[in-house]
Structures are given as C-alpha cells and as structure tokens.
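In this view, the complex is presented without one of its protein chains, the others remaining in place.
What follows is chain A.
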Amino acid sequence: MDEGDSWGMLACLCTVLWHLPAVPALNRTGDLGPGPSIQKTYDLTRYLEHQLRSLAGTYLNYLGPPFNEPDFNPPRLGAETLPRATVDLEVWRSLNDKLRLTQNYEAYSHLLCYLRGLNRQAATAELRRSLAHFCTSLQGLLGSIAGVMAALGYPLPQPLPGTEPTWTPGPAHSDFLQKMDDFWLLKELQTWLWRSAKDFNRLKKKMQPPAAAVTLHLGAHGF
C-alpha cells in the first residue's frame, strides 16, 4: 500500500466505522438520571488518560528522537483532519450540554479510528497489544458518552455528507511526516482526555441532585 494514502485509507476506514451501530441506550440508568453515567464517563477519561501516559511514552520511544524529547515543539502542519480540542475559553464555557457531548463523541470517534490505523502499522507485537488494549478502553468511553447522550435524550451525531473524512489521495507521505502525524494524534488524544475531564466535571455539576438537602438531613440526625 502506498504510504501516501495512509491518512486517506484511514479516512475510508473511519467512514465505515462511523456507520456501525452505536452502543444502545442504557435504559436502566435512566431511573437514576444521567448522574451516575456522567460520573462513570468522567472516571473513564481519567483512567484512559493514565493509560495513555504509558502508551504514549512507549510509542514515542519507538518513533525515536526527536519525537520522544520533552522539549520537542514542532509547528502544527498537516494532520488537518484530527479533531482539535483547543477552543476559545468563553466559547467552551458557554457550550450547551448537547453540543458539549456531541463534540466529545465526534472527537473520540475520529480519534479511535485513527488509532486503529496506527495499530495496523505498529512494528512490535507489544506495541500492537498496548494499542489494542487502549482502543478497547476508548471504545468503552465512546459507549459511555453515547449512554449519557441517550439518557439526556440527545441523538447520536450522524456524519453529514461532506463533513466526514473522505478518501483523497494525498501527497506521498515520507516516513518522517508519518511519524509527525502519529505524534500529533497522540498529543491530540491526550489533550482531548484532559478536556473531557473538565467537560464531564461541568456536566456533573449541572446534573447534581440537590446534595445540600441530603447532608442537612443527615445533620439533623446528629451525625
């Protein structure tokens, strides 16, 4: 397979995965409200962030210098189709719940797809194992987000024609450029996981049951 098509091939794969049926709504959590599943999603982002730290370290070492150097600060060129976590502060703060969840869901769908592509090319069996494990956990996170959206009555995002990553034969990717793409994928994944923790924290606060009433009740019983 021509290296130049690598992102293109991934894009093609991504569109296929996009149409796979999402995890069905978790009807049982609907009784307690979305709170527990938001908490679960938050916990999953923390777990994944922790997992990614060791995975990224191993993978960057596999890519070799300068990718594994702590001061490595390349300009963001290429990797245009990666979903970017960066957002204006006020825009982020004022996102409504539906948009917040949708952005998270769409981002991880794309990232999971690209990560699976990475897995195909990884040289060592150990790396493939770690990547596969991470992909499974990431799939779990996607399912969790889908569950929250279903509990809140939001439809799962369907890719609009034209916005989904399409297969276009790109310029021939050198080995170095391919590694740069891998570097940005991991960086974006890490940043998204940090952002998601903040996103789900915000959602958690908004959905919180009147906890104050509960503690007052306990106080009256002399606890």
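Basically, a contact is a pair of C-beta atoms (placed from the backbone, for glycine too) under 8 Å apart; a residue touches a chain by one contact, two chains touch by 3 or more; residues count from 1.
Note that contacts and distances are computed from a predicted model.
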Checklist entry - Which of "Kv channel-interacting protein 4", "Septin", "Ciliary neurotrophic factor receptor subunit alpha" or "SNPC1 protein" is the UniProt protein name of the chain not shown? => result "Ciliary neurotrophic factor receptor subunit alpha"
Checklist entry - Going by the touch rule given at the top, which residues of chain A touch the chain that is not shown? => result 46, 49, 71, 73, 75-76, 84-89, 92-93, 184, 187-188, 190-192, 194-195, 197-198, 201-202, 205
